[in-house]
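The complex appears here minus one protein chain, its other protein chains still in place.
Letters are used for the chains, namely A and B, taken in the order the chains are written, and counting of residues starts over at 1 for each.
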Amino acid sequence: MSAVTIVSLPDQATARVPKVNFLTKENGLLSWLLTGDHKRIATLYLISITFFFFIGGALAGLIRLELLTPQSDLMAADTYNKVFSMHGLIMVFFFLVPSVPATIGNFLMPLMVGAKDLALPKINLLSWYLYIIAGAMMLYTMAAGGVDTGWTFTTPLSTHYLNTNVISAGLAVFVAGFSSIFTGLNFIVTIHKMRCPGMTWFRLPLFVWSNYAASILMVLGTPVLAITLVLIVLERTVGIGVFDPAKGGDPLLFQHLFWFYSHPAVYIMILPGMGVISEVVSTFSRKRVFGYTAVAFSSVAIAVFGFFVWAHHMFIMGISNYSALVFSLLTMLVAVPSAIKIFNWSFTLYKGSITFETPMLYAFGFMGLFTIGGMTGVFLGATGTDIHLTETYFIVAHFHFVMVGGMLMAFLAGIHFWWPKWTGRMYPEKISQLAAVVTFIGFNLTFFPQFILGTLGMPRRYAAYPPEFQVLNVFSSAGATILGVGYLLPILYLTWSLKYGEIAGDNPWQATGLEWQTQSPPLTENFAEIPIMDREAYDYEWLERQQQKEVASVG
Amino acid sequence: MSDSPEHEQHIVSPKVYVAILLALLTLTATTVAASYVEMYVFNAVVALAIAVIKASLVVLFFMHVKYSPRLTKLTVVSGLFVFLCLISMTLADYVSRAWGRW
Partner (left out) sequence: MSDSTAIAHGAEAGAHHEHPPYQRHHFETVNQQFDATNFAMWLFLLTEIMFFGGLFTAYLILRNWYYPAFVEGSHQLSIFWGTANTTVLIISSFTMAMSVWNAQMRRKSALLLCLVLTFILGLVFLGIKGIEWHEKWVKFHVPGLHYSDQTFLNPASDHEVYAEYHDKPLAPDMASKAQQYFFLYFAMTGMHALHMVIGICILGFMIVRAKAGAYTSGHVTFVENFGLYWHFVDIVWIFLFPLLYLISRHQ
């Protein structure tokens, strides 16, 4: 890696992690379980979603292991259905949706807007408890024999043809939905009402903008999923038949209502990740994000367009040709704000003083993989090619490029980037750079072959496949192993760094955000005094002047 | 801190509430009466129009939106907007299915 670095750590011989910070303020389990502090809740969330990520990851491992051979020999086809359904449910509702907002977002939102806490700390804690209850219900579902509907609860499959635990899984997702509603609601209120003096809308970091956009989707989309799941549960328990064709109901209505949430949900997952990338790219190229306003508004535009495109998940389900046409055109529109972001990040890099710390490596991974994922989304948004490619591995590869290649990379970029702020200690740089590269290689090896498999016509959701697909599947499974190593490494060295990492100091990256101008880890009330924002976001010249002033006064 | 901490809040006089109550009750009577008149498709239109008026009265006065900051108004409008998107775009599919293929 490049020898150039911007890291400026305090003198390790004398530096100490501040005695009083949010982690040490109070002790004991109860002080954590009853906390109102957004940073502690974020920590609780971080631990919980990591737990679920590894369950989901283990299930993914089982899937890839089964697909190593063409026959369904590791597990029965039924079991395979359950495994991929649980993988989807856990990853979507218990990892991807809360990943960045509920952990990094929760930690940073008040720090970035210059507030002492989120507007509604108790609701924030409630949101975590709801998440835990939902998680417990999902674990119960798994222990009780799992569910094999796929994560989409497709009717009438989920209501008529299966005897698995659809009810408990549905209720788990219902509860998890409320957890995410409360997070989103809290963010919107905080961003509107809790900004510190001088913090105008266009001085907000782009991370705040993208989380704001995602929160709008959470608040407006999730309740539709909630009522849909209620109807599914009622259909299984008391025989309500709104989605039951035998009773005159309409399964397509379920699809409309489900995707009305679940399409915006993919923007809930990706938008906060884009916010992380904006912060990271700016910090490690020492430049204000190119076209700040355009990037800010592109987040909002993605959120708004997100509500108009849901039926592109239903092109082969029998919706009318005319509405397919309209939804296809609207889908293409989403590519515009996404491209605006990619182009603006690229222009930010142009003539920047780029350094290659770990978060930046992940960010590069994001930009490459998200672009591929997004472009293949255009294939799927076009009705003609969609009919050929949907329900094949092409779509599996597409959304894994966006969700894993995009979102997970962004999540890891964010975790590494703010780790010093969160814990007061640095992660080990060399091994984490290695992990970022391993993840990138493993990811491509896992999912790129799936694009080819998809175009060759291998259908998704089957335990067995024709032998001629085996070579590419072996590649994919091998890649998954490497990817697994790439995800295990951070767990190990981040845990190690909690005790042995170098002391980070307030602002190891020389970043400009408000969160870097307070101690690491921050105080419970974030700032010693309420900050006043008297500059634009990403103003590196301000930072330089600030440092010169400090040197002058010390000298 | 002043002694009336919520001084910014507009206090709506009970007279307004009584007037709105009477209006709502009158409109309820009207909509029930209208349902007894044969108006073909307009029965539904009239009933929904009256419901919209009633709901607006509740939102504007009982819920104080008329006296609230722009942000609250925007929140209400955005909720309605997304709700109408859900209904209209779903219906667009159902309606155009009857048109058959190209």
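One rule holds in what follows: contacts are C-beta pairs under 8 Å (C-beta built on N, C-alpha and C of every residue); 3 or more make two chains touch, one makes a residue touch a chain.
Owing to the predicted nature of the structure, the values given are computational and were not obtained by experimental measurement.
Residue A:I240 is the one among A:L65, A:I132 or A:I240 that touches the chain not shown. Only one of the listed residues, A:A172, A:L220 or A:L408, touches the absent chain: A:L220. Although one chain is not shown, part of chain B still touches it, namely residues 1, 3-6, 8-9, 11-14, 17-18, 20-21, 24-25, 28, 31-32, 34-40, 43-44, 47-48, 50-51, 54-55, 58-59, 61-63, 69, 71-72, 75-76, 78-80, 82-83, 86-87, 90-91, 94.
Considering the complete assembly, chain A touches the hidden chain via residues 115-117, 119-121, 123, 181, 185-186, 188-190, 192-197, 219-224, 226-228, 230-231, 234, 238-242, 247-250, 253, 256-257, 260, 525, 528-532.
Going forward, only the chains that are shown with their structure count from here on.
Measuring from the averaged C-alpha position of chain A to that of chain B gives a distance of 37 Å. Residues of chain B touching chain A in their complex: 71, 78-79, 82, 85-86, 89-90, 92-94, 96-97, 99, 101-102. If you check the complex, the residues on chain A that touch chain B are 192, 220, 224, 252-253, 256-257, 260, 307-308, 310-311, 319-323, 326.
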